[in-house]
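One protein chain is absent from this view; the other protein chains keep their places.
We just call them A, B and C in the order they show up, numbering each chain from 1.
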Amino acid sequence: MNTQSSSTTKPPPPPAKWSVPGIGLLKGMVVTAKNMIQSYYRKERMTTVQYPEERVPISPNFRNFPFLCYDGEDPKAGLRCTACTICETECPPQCIYIVIERDENGKSLKRPKVFDIDVSVCMNCGICAEVCPFDSIYMDGEYELSTQDRFNGLLFHLDRLSKPADYHLKLRPVEAGEVAVRRKAEVDKKRAVQAAKEAKAQTDKDKATPEPITKGEPA
Amino acid sequence: MGIDFNLVADLKSHGVHVTSFESLVNWGRASSLWPLQFGLACCAIEMIAATMARYDMARFGAEVFRPSPRQADLMIVAGTVTKKMAPQVVRLYNQMAEPKYVIAMGACAISGGPFKDGYNVLKGIDRFIPVDVVIPGCPPRPEALLDGLLTLRAIIAREKLLGKHRARHADPNGTAAFPVPEFGAHDLEPTANREIWNPPAIVRESEGGTQA
Amino acid sequence: MSVATVTLHERLRAALPNAGISLRTNPGPSGQHSLLVDAADLPDVCRFLRDTPDLTFDFLSNVSGVDWPDPAKADAVAAPAAGEGSAPPTGGFLEVIYHLYSTRRRIGPLVLRARTIDRATRVQIPSVVAVFRSAEFQEREIFDLYGVEFTGHPDLRRILMWDEFVDHPMRKDYVAPDDYEYEPTPHAAVLEKAQRHYVQP
Partner (left out) sequence: MISDPATSLTSAVLAPGADDDQLLHVSLGPQHPSTHGVFRMNVVLDGETVVRLKPVFGYLHRNHEKIAEGTSYLASMPYTDRLDYICPLSNNWAYAQAVEKLAGIEVPERAEFIRVILGELTRLINHSAFAGFILGDMGAWGSALMYAFREREKILDIFEELTGARMMANFMRFGGCRNDLPEGWSAKVSRLVDDYGPFLDEMEKFLVGNEILLSRTLNVGSLPREVLINGGITGPMLRAAGVPYDIRKVDPYGIYERFDFRIPLGATGDCYDRIMIRFLEMRESLKILRQALDHLPDGPIIHPKAKIRNFIEGPKGELGFHLISDGTTRPYRYRIRPPSFINLTLIEDMCLGLDLADVVIILGSIDIVLGEVDR
């Protein structure tokens, strides 16, 4: 095809006369037959994946429903979520529900008391994971979730949503690796700041410096 | 009923298959589900993808998509059910012959999904017809649909044909047709079939303590 | 391929001296200016734009409806040009915006606006279907969702909603029917709507 002559191109005209009736049909059937025969021995024609036994490899980027990441062993103490409710506000279909845990004075304890995700509404857009500033919410790759229970089976509570950091590392090695490095750097920085403060408190013995509040940070 | 499973396994090794009549019927039904060729929205494209070469739903005996509800066993509600479409969906369900099953595929069919706040969107097809299996996702992957189909097959395999807990279609008093909603001035009338739509009461744990 | 809306405005005023056409400027970075046309003159202006040999705006691409319950807002978005009074009607109005293109001269869009007198009963705008067929379904859609009555439309029925429906759901003051019975994750607006369904202790 000459690409330089003009900016437009004409389609091939339909065959003016059908030379031998049925020859076009036969040509098409040759294509079908070729495909059928090749599907027995050519690798690129053998497309079927025998699903429950074998699976299509899922890309590490694949996202289905969100989960909450926690560090260490205890899903409650190690939960990264600080109940800032950014994801709740940003979620386009509004399928996240958070109740902040508070002490008796009404001060936030920076962890969720209730964290529900209604996966019967979730549209897998990944905006919650994108906006989370605490590396807490990520998108899971799990997709075999069919159930009979439309109400309780699809309302995921905190216990179902919490998954360890190792799970994240296995699911998305690159992303989780970067997050781990960054978080470790942050923790180190915090420790350094705290150590400096303590050193200052040691030298400044007259004034009692208040202990900085630390959350359950990982070792 | 006192089946000796060891004996059954022993006979099987000799090429003799022994089963109950119920299991045979359920096996037949589960292995040849003919879905209604009926796509509503985005999920329908993934449903088509599930029938195509890569996922090949034919391996489960469910590739025969029938355009007529009279010839179909399974309705895959794949996509957003709008209020304008809901009466037609119910009518199609009523026209299907027993035994019939419904899979709600994707967020919209289950609950209205991302579009649930729309004025013309029905918040879940289970307001009007009974749903057997729900598949969350927007849209679910074709594998997820196959997984849903396997779940449904497991449900069918457990069905009782006789007795108190028999399946709806085996019960002569069971309902096969559900009332079709009418178009009203502001909304469908009625907005849901109260006989089958019973959402649980939501008990909210609020910040100050348990509160309804 | 932008349109010199200002010069076109002068040209139109000279050619159609009796038609009420005023220029509206767009203060945003996009700078898409528009012409506000008196509703009654709209078909004539469209026909002139389509049939004048050196204009040939032969392609009406898009017809949008807009609801302006607060007329001051409409003037903020499409500001009246200097020397032209805004005279916003009280109580708001409905607006229809037309985007015209010329496939032959490959320019566009030329933005035309037409406004109804109010939002209740005097909501008539002449239909342009006789000039541009592409307006047929779009005008029906605006009739359905906004309630603008296009006089002279060959088949003005509801298009997206069912015939028995009475509201105009795209209007800003439309209240959606209440079906918030099961809302496990409500907050913000949904929470307010869902609250009445919660079992009171």
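Things to note:
Convention: a contact is a pair of C-beta atoms (placed from the backbone, for glycine too) under 8 Å apart; a residue touches a chain by one contact, two chains touch by 3 or more.
None of the values given here were measured: they were computed from a predicted structure.
For the chain that is not shown, the touched chains among those present are A, B, C, taking the whole complex.
Of the listed positions C:Ala78, C:Leu156 or C:Ala194, the one in contact with the omitted chain in the full complex is C:Ala78. Contact between chain B and the unshown chain involves residues 37-42, 44-46, 48-49, 52-54, 67, 79-80, 82, 84-85, 88, 92, 108, 114-115, 117-121, 138-139, 141.
In the full complex, chain C touches the omitted chain through residues 1, 26-30, 32, 58-62, 64-66, 73, 76-78, 97, 99, 103, 106, 109, 111, 129-138, 154-155, 158-162, 169-170, 189. Along chain A, the points of touch with the absent chain fall at residues 1, 3, 6-15, 18, 21-25, 27-28, 31-32, 35, 47, 56, 59, 61-63, 90, 92, 123-127, 130, 139.
As a convention for this text, only the chains that are shown with their structure count from here on.
No other pair of chains shares as many C-beta contacts as A-B. Between chain A and chain B, the centres computed from C-alpha atoms are 28 Å apart. Inter-chain centre distance (chain A to chain C, centres taken as mean C-alpha positions): 41 Å. Looking at chain A, residues 94, 118, 121, 151 sit in touch with two or more other chains.
For chain C, the set of residues that touch two or more other chains comprises 182, 184, 190. Of all residues in chain A, only 47-52, 55-56, 64-65, 92-94, 99-100, 102, 113-114, 118-124, 143-148, 150-154 touch chain B in the complex they form. Listed in rising order, the residues of chain C touching chain B in the complex are 160-167, 169, 174, 176-177, 179, 181-184, 190, 198-201.
Interface residues of chain A, counted against chain C in their complex, comprise 88-89, 94-97, 116-118, 121, 151, 155.
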